[in-house]
Every structure is written in C-alpha cells, then in structure tokens.
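Up next is chain A:
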Amino acid sequence: MNIVRKLGLATGLLALMSTSAIAEGSLWFGLSAEPSSLDTVVQPGTAARTVKLAIHRGLVNYGIDGKISPELAESYEISEDARTYTFHLRDAKFHDGSPVTAADVKATFEHILDPNGKAAFRNELSIIDAVETPDDKTVVLKLSTPSVALIGYLALPESVIVPAAWLAENKDNPTATPIGAGPFTFGEWTRGQEIVLEKFDDYYKEGKPALDEIHFVFYGDENTRVNALKSGDVDIIDYVPAKDAEALKAGPGTELISTYGPFMGLQFNTKFEPFSKPEVRQAIAYAVDRSAIINTAFNGIGAPIWGLAIPEGYMGYSEAKKDYFSHDIEKARELMAKAGYPDGFEARLLASSQYSFHQNTAVAVQSELAKIGIRLTLDLPDWATRMSKAGNADYDFAVLGSLGEIADPDWLTNYYYGGDKLVRTNNSPYFDDPEINGLLDKGRATVDPVARAEVYDQFVDRALELSPIVYFMWRQQDYAVREGVTGFTNLPGFLTFQSGYSLENTKVED
Partner candidate 1 sequence: MRLSGLLRRPLVLASLCVIFGIVVVAMIGPWIAPWDPLALDQNNVNQGSSSAHLLGTDEFGRDILSRLLVGIRPTVVVALVSTTIAALLGTALGIVGGYGNRTVGFFIMRGVDIMLSFPAILLALLAVGFWQSGVLSLSIVIGIIFIPQFARVAQSATLQVLGQEFVEAEHAMGARYTRVIFRAILPNILAPLVVQATLTIAAAILLESGLSFLGLGIVPPEPSWGQMIGTARGYMSQNPMYVVWPSLCLAMTVLAVNILGDALRDHLDPRLRNA
Partner candidate 2 sequence: MAGHDVLKIEDLSISFRTEGTLRSAIRNASLTLRSGEILGLVGESGSGKTILSLAAMGLLPPNAMVTGGRVMFEGTDLLRAGASALRRLRGKRISMIFQDPMASLDPIFTCGDQIVEAILLHEKLGRRGATARALALLEKVRMPDPPRIMGSYPHELSGGQCQRVMIAMAVACNPDVIIADEPTTALDVTVQKQVLTLLRELNAEIGAAVLLITHDLGVIHEVADRVAVIYHGDMMEEARTAQIFSAPKSAYTRALIASMPSMSPPRTRLPVIERDAKGEIVSVVKPSATVRAAPAVTGGATLLELRGLTKTYTLQATPLSAGREVRAVDDVSLAIPARSTLGLVGESGCGKSTLSRLVMRLIEPDSGDILIEGQNLAGLDVAAMRQARRDMALVFQNPYGSLNPRETVRDLIAAPVDIHRGGKDRDAIVARLLDAVGLPKEAAGKYPHEFSGGQRQRIVIARALALQPRLVICDEAVSALDVSVQAQVLNLLHDLQAEFDLTYLFISHDMSVVRHVSDSIAVMQKGRIVESGPAEEVFERPRNPYTRTLLDAVPQVGTMQPAAAEA
C-alpha cells in the first residue's frame, strides 16, 4: 500500500518538474561513447577528444574557423627552412593554479616522444629533435627534417600541454585527475554513466567559458541518443544518424549543426588478386553509383566523391580531377575484362554491424557490385573484431569511413604511404608505390606553398591512376542541439571531431 502511494506521489511530482529540472548554466552532452581513456597523448576516439578539448589546450589548436588558432602560445614563427618552430607563451594558468611555462611544454613533448610511451602521433611528431627553452615563456622546437605540416599535428588534442609536475607524478597513472589549461576543470567521472566538468575561473580567455558545468553522458545507441535529445534529456548530441538529420533540422526545438567532414570509401587488401590489380579497383570506382549509397545508406544526405577525398580549399584539391570517375557500368566491365575477370569474382567485404553507416554502406556496395558480377559476402562483426581484422589485413576489402587528421595535405601520408609498416588501419594493406612515397616525402618538406601545391597535384594523378582507395562520398557529420544552445560550432571539414574546442563558447539559455 505504502509503495503504491509512493509511486503515485512520484508520478505527480514528475508531472510538475519534467521541464525545469536541469540546473542553470549546465550543458548535458550526449556522447556516442564513453572515452576509454582521458590520457592526453592517446587517441581513443571522438568522445575522448571532445572531453579533452574541454579540459586542455595546446600551444595551438584548430579554431572554430578551421584555421590554426594560437592558444597557450600567443604567437609562433616557423623558420624559412621549416626546421625551427618558435613559440611565445602567454600568461595562462593550469587548473591547479600554476602558470603555464616552457618547462611544462618541454616535459609534455618529452612525454609524447618517449619511445616507450603510447602517444598516438609520436611518429608524426618524432621529427622534433630537440625542445629548447631559452626562457620561461619561449619554446623552440628543432626538427630533424623540414616539415610545414608539423604545426597541424601540434594543434591536435593529442598535443595539449600538461603541467610538468603533474606528469612527473602521474605519467603512468591512468586514473589520475586530469589537469590542463583549458576552459573546464575535471569534476567527476562516474564510470559507465557520465563525466562532469566544471567551469575554470582562471581560464586565460576573458569571459569564457559561459557554462558552469558540462555533463558528458554516454549514449552508445544512436536511436536512444536521438530520443534523448528530442525529449530534452540532453542538450546536444554528436554523431547524429543520417536518417534523423532531417527531422532534427526541421525541429521544433532542435537544430542541426552540420559539416561535411568524413568520407566513405573502400580500402583494398592489395596483397592478393584481384584487388592487387589497379584495373579492378578502378572498375569498382566506376561501377558504384554514388547516389545509390547516399540515398539508401545515408538517407539522401551526403555529397558524392568521384575523385579523391580532398575537401575543396585544402591543398591538393583539384577542380579538374574531382570528377575523374563516373558511374559507367560499361567502362567498369571493360576494366574487369582487362584485368582478367570478365565474369566477375567472389570476395569478402569487411564492415561492422556496430555502426549502421558502415553496415549500410556495405549493403549498398554489395548490391551495386553485383551489377558487374562481383559477388560479395558481407563480414559484419562488432567493431573490435573489425579493427583487429583490419590490423591484421584479414580481409579482401573493407568499408572505410574516416577522415584526415589534420587540415594540412600531409594527412594523405597515413592513407597512401608505403614504407616499412604496410598494414595500418586506414591504408590499403601492402600498397607501396615508390612514386607516391616520394611525392608525399617531398610535399611535407616543401615550404613554398606554390611548389608544394604542384607536388600534391602530381600525387593526385598518381593516386587516381592506382586508386588504392576508392572514395564514394562525403559524409555529413552532424551535431544536434536543443533550441537555446548557442555557440557550439561544428569545425569544418576534417576537423569536425575536434569540435569540442568550441565548448568554450557554448551557452545554454533557459
């Protein structure tokens, strides 16, 4: 009896309180996953980056306009030979109250470059030969090889600066409370449920941040995430499923913040026939109707790619080559015949059932390739298995959904470079073309933008010719917010996953 009355009471109460329960100045952020780690130097995914960028700042970061924005460094210079970077630090404070000094920067980079460490971008940053600290507010990086791309890697969330003292104590303690110089301090992490951040009053940007606290709540299921936003359980969500984009855009009560960032495509295991043959890969590029994928797997949202996945405005983008391929079944058949497969073949396509856009792309590709006689078996394990298979090149070809890490054209290295590590997550395994390797090396070291652009033009020609990766489309990457949430910016292009940066500008109105 008692219980019944209690329940009735609760029901009555909630009718009164269902709209106004959220405290003022708090943002509830529905994250697509729980970060597996907040260790600054590793890159476990978008969710972790979003939280990291609320807590930390680097010397530079990508700003809301997609350009490099000076952060802890007030300004910086790159020498003519692209071998020396000089940073001038501003007066900023860490969350523990200590000032950000050159020593902290030096300690941070030493930590990243530690050969036994697990820094995600150690390879890319390992051209840093020495970190010099002429004074407390100046940091000089000396490079072993010239690189203009380095600044892009320094802007990543994995290159943020942490206090030297904190590092000394907590380098190997994954559970230490994170300390950074960003807009929010770490509050509490209820494992399996949420991470709470609180406003950092001594943040170096005047008047920022606007929010008192942020609750990152983990919503693994995309439909639940969308429902949570619709019903007001959260104020903002990431990874809006394509099928819901339209409805959330139309509202009422919700808005969509979109950008074309990631691309979808195919990566091929080039060790074996038939995918070792460029003709086959090209045939596939001709055979797949991009609109079929966009209309079915992505609910009509997305932009087709008929060439390479280089965003307009990025170095390497070529107006002339952007429609290199076309939907041309005849041509595809010719190429197949030329490669020695006039009747097609059987193959295994690896994707993952854990992410609908991967699975749906695979389903659409299966249907499209059937038209030129390629009969596919879909391999749709969970994400961990998919990644482990990718890491062992245990597939014929695979659905690729990714983006460039940085806005500098050097991102292409990860996708096309051969060299000594031929099996990587994002390349086509065993693809190793000396010409492409040479062009990528040259591009990185070329300081003059015009000359550099030329190098990448040559790269585009060669990459299209060999087509180790076939691109289908730009995926629209969306955040959706409730009405009244302002100031959150979806960073353009490849930088979309670093949009957590803009949390410093985000406001919630009642």
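Details
In this text, a contact is a pair of C-beta atoms (placed from the backbone, for glycine too) under 8 Å apart; a residue touches a chain by one contact, two chains touch by 3 or more; residues count from 1.
How were these picked? Simply put, all candidates are chains of the complex that A comes from, given by their letters.
Not measured: the values here are computed from a predicted model.
Contact annotation for this complex: of the listed candidates 1 or 2, chain A touches only 1.
The part of chain A that touches candidate 1 in the complex is made up of residues 222-223, 241, 243-244, 247, 289, 291-292, 295-297, 299-300, 353-354, 356, 359-360, 362-364, 366-368, 378-382, 385.
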